[in-house]
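Supplied in structure tokens, the structure appears directly below.
Missing here: one protein chain of the complex. Every other protein chain is in place.
Here is chain A:
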Amino acid sequence: MNITIREHSEREHTIDLAVFGEIDVYTAPQLREKLLTLCQGGSHIHLDLAGVDYIDSTGLGVLIGAYKAQKSSGGKLIISGMNSRLARLFRITGLQEIMEFGPDNQEDGKS
């Protein structure tokens, strides 16, 4: 099981990144490497997770690392496209309160 990462940069100072697959201990290093390279570029990063149907604490850790790197360099990491499952994990872990999200994330349907 692998992940696919697609990169676009049509807008100025913004990189659009779309991830497809399952983000776990096996695939997270690939995403970490990609994100940390981009974080050094000084652009905002829009991360589209619509193609991600599974993420665990390793994947969340990568997103936390990228968020921190962006914050310290004055850039933004904006996450969009989360399904209700991912939204629930962001709520449980408290990341929902900290990180920045785009408008098209699904509702966290479970209380």
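Convention: a residue touches a chain if its C-beta (ideal position, glycine included) is under 8 Å from a C-beta of that chain, and two chains touch if they have at least 3 such contacts; residues count from 1.
One rule holds in what follows: contacts and distances are computed from a predicted model.
Per UniProt, the protein behind the absent chain is "Serine-protein kinase RsbW"; the candidates were "ABC transporter ATP-binding protein", "Serine-protein kinase RsbW", "Oxidoreductase" or "Peptide/nickel transport system permease protein".
When the whole complex is considered, the residue among A:T4, A:S57 or A:S73 that touches the unshown chain is A:S57. Touch with the hidden chain on the side of chain A covers residues 1, 22, 24-26, 54, 56-58, 60-61, 64, 67-68, 71, 85, 89, 92-95, 97-98, 109-110.
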